[in-house]
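All protein chains of the complex are present and in place, except for one that has been dropped.
Chains here go by letter, A, B and C, matching the order in which they are written, and residues are numbered from 1 within each.
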Amino acid sequence: MPDKAKVLLDPHFRKMTEIFSAADLERLHDTGEVVWGRDDPMPPEEARRALAEATAVVCSQWRYGPLPDAPDLRAVVSVSGAFPNDLDYQACWARGIRVLSAAPAFGRQVAEMALGLALASCREIAAGDAAMRSGEEQWLHAGNANTFMLYDAPVGFIGFGALARSLRPLLVPFDVRIKVYDPWLGDGFLRRQGVEPSSLPELLETSRFVFVLAAPSSENQALLSRELLERVRPDAVVVLVSRAHVVDFDALTELVLAGRFRAAVDVFPDEPLAPDHPIRGARGAVLSAHRAGSVREGMWDIGQMVVDDLEAIVAGLPPRRLLAAEPELVGRVVSGHGLKR
Amino acid sequence: MPDKAKVLLDPHFRKMTEIFSAADLERLHDTGEVVWGRDDPMPPEEARRALAEATAVVCSQWRYGPLPDAPDLRAVVSVSGAFPNDLDYQACWARGIRVLSAAPAFGRQVAEMALGLALASCREIAAGDAAMRSGEEQWLHAGNANTFMLYDAPVGFIGFGALARSLRPLLVPFDVRIKVYDPWLGDGFLRRQGVEPSSLPELLETSRFVFVLAAPSSENQALLSRELLERVRPDAVVVLVSRAHVVDFDALTELVLAGRFRAAVDVFPDEPLAPDHPIRGARGAVLSAHRAGSVREGMWDIGQMVVDDLEAIVAGLPPRRLLAAEPELVGRVVSGHGLKR
Amino acid sequence: MPDKAKVLLDPHFRKMTEIFSAADLERLHDTGEVVWGRDDPMPPEEARRALAEATAVVCSQWRYGPLPDAPDLRAVVSVSGAFPNDLDYQACWARGIRVLSAAPAFGRQVAEMALGLALASCREIAAGDAAMRSGEEQWLHAGNANTFMLYDAPVGFIGFGALARSLRPLLVPFDVRIKVYDPWLGDGFLRRQGVEPSSLPELLETSRFVFVLAAPSSENQALLSRELLERVRPDAVVVLVSRAHVVDFDALTELVLAGRFRAAVDVFPDEPLAPDHPIRGARGAVLSAHRAGSVREGMWDIGQMVVDDLEAIVAGLPPRRLLAAEPELVGRVVSGHGLKR
Partner (left out) sequence: MPDKAKVLLDPHFRKMTEIFSAADLERLHDTGEVVWGRDDPMPPEEARRALAEATAVVCSQWRYGPLPDAPDLRAVVSVSGAFPNDLDYQACWARGIRVLSAAPAFGRQVAEMALGLALASCREIAAGDAAMRSGEEQWLHAGNANTFMLYDAPVGFIGFGALARSLRPLLVPFDVRIKVYDPWLGDGFLRRQGVEPSSLPELLETSRFVFVLAAPSSENQALLSRELLERVRPDAVVVLVSRAHVVDFDALTELVLAGRFRAAVDVFPDEPLAPDHPIRGARGAVLSAHRAGSVREGMWDIGQMVVDDLEAIVAGLPPRRLLAAEPELVGRVVSGHGLKR
């Protein structure tokens, strides 16, 4: 290790103040010498030079060239929720270089939004507010003709990663029973987490609240196919907060428009969503413009976790807050953010 | 006690099927002979005759005449959330007649709605849905310019009765610290419940989420006066779900319209709310037409609790599910439902 | 109410410093004028005179004469875990006089001990410690030939009063499923508390940990008869912490001596237990000399609760910390402390 740790900090597309609180930025500077640390992308030439001495690279994608040019490198830290493409992972494992993503920083904010969307749907909070504004509201029981409660409801999670592990504790006091479909996790692990492993069809047929929480992978594109969506209970709500990738979105739209079930949707196949996309008019939907995972204070969790783990790595300790890439999965998770830029 | 218990069942303004599931109705018939048991009000003459042999009266108000005419009476059970007026409570205590209200049956449904409203406000779920429909939505960070999280937030409860005790467990996983103002409860009791006693001004000045949960009493009309409301943090949301009685509603409306703080409001001074009431246009408000406590499945909690407690009373045991009237408080709680009928 | 509340404080057999911390004593003096307040019993003549002006009487038994001599009385507070005998309860109800017992103050200390005894039994902590001292210990697996874990075990509670409600949360993290037998509580109430109603035979046949938590009543003497005890699982432990009254103690002793099941026993039919009582030699027993409910700091809970509730009563509010006597049950609970004095 060099005398002093050097952190190549090139967070673009994120902004410095978006992810670092003042306190965390100060801690970061105490951890090592910060190179770059600006909002605009680091010029490639300068980046390559800095890489030669870098202990860690904090970035959103890997665009710094071959790893042999980084002899001191011990960590590659992504400030997005995904792992960098174009990185030589094999070389990282061989050299003990940690590759980390900020996915866990989204756990709490997305879980909170997922619960909020679920309640907004079953208790018709958004529709009820709109009705109050248009003067068409129904009072008391009349306004509750089609509402239902989360308490005691059968719940299904599709995916049991960081989002699901943040969401589960929020649902515990509602006395729900949670079934989980996650082909990457064994039954024994899931049971010890207090949830019940399930097949996907069984989950869809029995759950009144279906939370789609799976990270996009090369294996789960349109996993929720039209055929499977047709198995959803007619009195259910599907809450989609991870990625539209996981769902046949056309089928979802049609079924919700047809009143087959309800949906609460934060992510879309194309973002911004086309102005004339039919789901915009669906009465059975609660819609949100990909806002579950970018709350200001939530974003500071990214910076806090990044600095916490950089401190650990510089001290020769394993990182404990960000998500570490694993050989078995790294090629199977799909990157990308949904929003066209 | 007579050979067989007789239950005078006169639930009007509620409807039989609104409060009793088929299973609970069957249990009720197993408990004793049901007299009347229809949706329309029992004719007074018939009621008085039935009273002479009644073990219990299930009603929404007391309109059955003097208690001496009810020699076998052991319980008066209100299916509303309030205790009957015009009942001789002194005589009830003296004779060991239990007076019970269905207030606890509203705990879960109102708590769930209170949380849903709070999240709809801080995460701008209702406004976000409206924007998606009008095509004016802002995506990702731009759409989160003014949102905030419940996690780790300072929370204040005004009142710590049935609603608050149902709401507290829902907030625990958000790692919040809860201050409580309730002049009817001692500090020692509150601390053992895991909350922190507080004065009202301190609560308002420090809480980011203020939940108004106090039952209306002869002592708390407009408790949240204009002066006190002006102490609310500018970045706070006031969630009003018990009764508008507790708040200076004009002041609340003006302050929310002025952008001083946010509000989520389920109860109003006059219901239905006037079509031109200015709060209908408040951008900082989430509005709901008194729908927190009348969800269909939630209403069946009333019937379940009523039958559970009737079973207990007929068996010579104390009721454990409904709220028992207490000598110290019975005259101080205000009845009434807000909605003009 | 008189100008200033007067509290007749005559806690004998308890001692003042045993139940009141200095801080609580100071609070008590702020609440009203304290009359007597000594460890030895108040002389009868003096007591009767004081009663004439007393707002509240804090005592261990009622020995102050007829209630009409106490025109200002609003509360009778027992510092024992039981309600006073020889009190005219009918008159108390009629006049709205609260009768309170300190039973809830024992909840936490007894629950803690019940868990400690259960673990000492299943993990053989007491026997293991004795073996280490005699040099006969077995190490590692050899020492665990007959131990078992509380995690995931089926648990039964006999009685679901204050002790049980304190014990349940301590067991939740062990992922146990709790069956409850309590003839004074309905199934609906029990289910909402997160436990499963059960018949007594089923509970005994299925539970690996049987906690006897029922307060002694006129109805449950030797409830756990020899016949029922013979249904206990051979691999179970019976934890007896409420009163020996509830159990056929001779049968329990014989069955434990015969190795039929284990027991952890804190209460005995005659206390002190006869020096030659055979249970003293039972290898399958963990024995404790009625020490679950008299920990020094736990005893201060009594004083704290007493003062909290006196404050409430003087302020015209209902008490919320001590246990209020109820018409349906007061004659059915048996008083007495087990220990001959």
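Definition applied: contacts are C-beta pairs under 8 Å (C-beta built on N, C-alpha and C of every residue); 3 or more make two chains touch, one makes a residue touch a chain.
The model shown is predicted, which means the values in this text are computed figures rather than measured ones.
Considering the entire complex, the omitted chain makes contact with A, C.
Within the set C:A23, C:A52, C:M149 or C:A315, the residue that contacts the chain not displayed is C:M149.
Residue in contact with the omitted chain (choice from A:G188, A:P234 or A:P275): A:G188. For the options C:E46, C:D129 or C:E230, the residue in contact with the chain missing from this view is C:D129. Looking at C:D88, C:E112, C:E202 or C:E254, the residue that reaches the missing chain in the full complex is C:E112. Of the residues in chain A, those that touch the hidden partner chain are 93-94, 96, 184-189, 192, 304-305, 307-309, 311-312, 316-318, 320-321, 326-329.
Where chain C meets the omitted chain, the residues involved are 18, 108-109, 112-113, 115-117, 119-120, 123-126, 128-133, 135, 137-141, 143-145, 147-151, 169-170, 172-174, 271-273, 275, 280-281, 286-291, 294-299, 339.
Here is the rule we use: only the chains that are shown with their structure count from here on.
Taking the mean of each chain's C-alpha atoms, the chain whose centre lies closest to the overall C-alpha mean is B.
Chain centre most remote from that of chain C: A (centre = mean of CA atoms).
Distance between chain A and chain C, defined via averaged C-alpha coordinates, is recorded as 50 Å. Annotation for chain B: no residues touch two or more other chains.
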